[in-house]
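Could you have a look at this structure, given as structure tokens, before my questions?
Note that this complex is displayed minus one protein chain, with the remaining chains in position.
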Amino acid sequence: MTVGSYLLRRLAAIPLTLLGASLLVFAATVVLPGNVARTILGREASDASVAALSAELGLDRPLPAQYLSWLGRFLTGDWGTSATLRAPVRELVLDRLGASMLIAGIAFVVLVPVALGLGLLAGLHHDRWPDRLISGVALGLGATPEFVTGVVLLVVFAATLHWFPTSARLPPGAGSLDTLWHLTLPVVSLVLLCTGYVARHVRASTVTVLASPYVRAARLRGMSSARLVRTHVLRNATVPAASALGVQLQFLLGGLVVVELLFDYPGVGALLLRSATDKDLPTLQACAMVLGAAYMLIVLAADLVYRLLDPRVRLGGAR
Amino acid sequence: MNSGVGGHTGTKTVAAVGTERVAGLTRGAPRDVVAVAAGAVAAAWVVVALAGWRVLAPRDPALQTPSDRFARPGPEHWLGADQFGRDVLARVLAGARPVLVVAPLATALAVIVGTVIGLSAAGLGGWFDGLVMRVLDAVTVFPSIIAATLFAALVGRSRLVLILVIAATFVPIVARSVRAATLVECAKPYVEAARLRTEPTWSLLVRELLPNVRATVLVEATSRLGDAVFAAATLSFLGLGEPPGSPEWGASVSENRVWLTIAPWTLLAPALAIASLVVAVALLADALRRRVDAS
Partner (left out) sequence: MTEPRVTGPRVEGPLAGTGPRVEGLRVEGLRAAYGGEPVLHGVSFDVEPGEILGLVGESGCGKSTLGYLLAGEIAPGGQVLGGRIELDGVDVLELDPRALRGWRSREVGIVHQEAAASLDPTMTVGAQVRAALINSGVPRSASGESALGLLRRVHLPDVEILARRYPHQLSGGQQQRVVIACALVGNPRLLVLDEPTTGLDASVQHEILTLIAELRTELAAAVVLISHDLGLVGQVCDRVGVLYAGRLVELGRTEVLGTPAHPYTAALLASQPRLGQSRTSGRLTAIPGQAPGPGATAGCAFAPRCPLATATCHATEPTLDPLDHRRLVRCHFPLDAPPPTPGPVRPAAPAQPRPEPVLLDVRGLTRRYGRTIAVDQVELNIRRGEVIGLVGESGSGKTTLARALVGLSAAGDGALRFQGSELHPRLGRRAPAVRRQIQMVFQSPDTSLNPRQRIRRILGRALRTLRAGQVTVEELAGRIGLGADVLDSRPDQLSGGQKQRVAIGRGLVGEPALVVCDEPVSALDVSVQAGVLELLATERDERGTAYLFISHDLAVIGYLADRIVVMYRGAILEDGPSAAVLAGPHHPYTASLIAASTGQPRPRRARNQAGKVNTSDIGCRFAPSCDYAIPGMCDTEPPPRREPSPGHHLDCFLNPGELPLWPQPIASVTPSPANQNQGAS
């Protein structure tokens, strides 16, 4: 099918998937042991006040009714109020969403050329020292949690060398250069993690392409290596990377939680964590939904890019 | 007269997608220096975890010595001391066990459940496969770390919860992978031939298909193991795993984050411990995968 109709089908499937996600989120909050109201008010609260709060929060109604009313409110923009942070949830979340997307966006923009470039380099020189070096380092970095690389970066570059601040929290009115300076270390942590996987994936597809019959045929027509790479290898090796990047986005988003915590950055990930430990349900639900939706959209975008790049998929099946 | 397809009678055919026995895989291993070194590191940590800090550490990791508060690394405390004067080296050694209990158990659980699901979904096909795929799609709506965070935070911190949560996020990955490998085999005529000669379904799955996807399962298991260590450490870092005060590495890093500028060794030691284990497992998994691919 054409790209257009595929796009429409996927977009139409999103509300359905989000619905499923909302069910999961709701179910998660229901799994909480103990009484929610009591958890919010604390152990010493009187039974009466717990009962009052329960009624107020509608916790005594049957579950499907609770779910539907929550869903209804959520869809109309009423995301409730955070009991612990004493602020409307929607502002809280959307505000921090922008901050998180900033880090994620910069990380992505840096990730793509670095990973593609290193992967190609490794593949073109496969089984020689540049490949061993790049592949080895990529493997290691891809396996190491972001907070570990983050800690090492912090200790070396912030605490010891003082080249970067130890906190990524942006001072009010920071200009773009100042922002970048603050965000460098968290972005680098994220990039190091994701580059590992993508670079190795690109290396593998480069090696496959170099061994392919069409590259061999072109070489037997007298094409020099440089021209071969330019004409045939580059495109064929990097197009499959689009799907690898899609997988990595999962780690990018998940890594936000960790990185925001480590670098003391007020983003959606940190908020998610905080509200989970505080049992701040409305905030928790909103964060989860927002992150889930963002993830779905990003995956869709990556998939689309892949389809646009590969003519076999773009133009639909063989004759 | 025409023969449509080029003839070939080669004795060497398309590489079988199976796996040798472990002995076969480790044959010739000593030539791969990196993998051997990685294996040594991982083995060392396993020994530490099994033996416990009592055997190896000079001091009790929980012993608080206020006079040694923030001691720098030196002859008294080889890796220094933390805010309570506890020996960092001892804490690092003690921190191996929680990780090495959680990660392998979570992985084993995920691999067993995931393989059963993936194998049967692909082998049985039809509505069952459709249902399984739908459920897997629904469950992977969230990035795994976020899903794990959600559940772990809400349900409470304990080692069992950690194991279950990590296993739960890995099951879809393993299931998908095994299902894909099984589908490749199902398309081959030998499976159809088995159906034609009235092999019962369970026999199809276990006798015909499973041996041919063993390689995939093995590779998944080792890859997930590395991911499990990653996840266990990360979730502990986020405060979702071990009880507070545990010497577990992730929790240690989290606890000592505030002392970054004053006593960086309290952060670096557990962080590097995590890095060493995780990289070692990753290198082993990679070496295994390359060996399986080559056979």
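Each chain carries a letter (A and B) given by its place in the written order, and its residues are counted from 1.
Rule of thumb we're sticking to: a residue touches a chain if its C-beta (ideal position, glycine included) is under 8 Å from a C-beta of that chain, and two chains touch if they have at least 3 such contacts.
Since the model is a prediction, treat every value here as computed from it, not as a measurement.
S.K.: The chain left out here touches which displayed chains?
M.R.: A, B
S.K.: Identify the residue among A:89, A:239 or A:262 that touches the chain left out of the display.
M.R.: A:239
S.K.: Spell out the interface residues on chain A facing the chain that's missing from view.
M.R.: Residues of chain A in contact with the hidden chain: 212-214, 217-218, 220-224, 227, 231-232, 235-236, 239, 309-312, 315, 317-319.
S.K.: At which residues does chain B meet the chain that is not included here?
M.R.: Against the missing chain, chain B presents residues 1-14, 16-18, 188-190, 192-199, 207-208, 211-212.
Here is the rule we use: only the chains that are shown with their structure count from here on.
S.K.: Note which residues of chain B are touching chain A in the complex, please.
M.R.: 34, 137-139, 141-146, 149-151, 153-156, 226, 230, 233-234, 237-240, 250, 253-254, 257, 260-261, 264, 267-268, 271-272, 274-275, 278-279, 281-283, 286
S.K.: Which stretch or stretches of chain A touch chain B in the complex?
M.R.: Answer in residue numbers: 17, 20-21, 24-25, 28-29, 31-33, 136, 139-140, 142-149, 151-152, 154-155, 158-160, 166, 249-251, 253-255, 257-258, 261-262, 269, 272-273, 276-277, 279, 284, 288, 291-292, 295-296.
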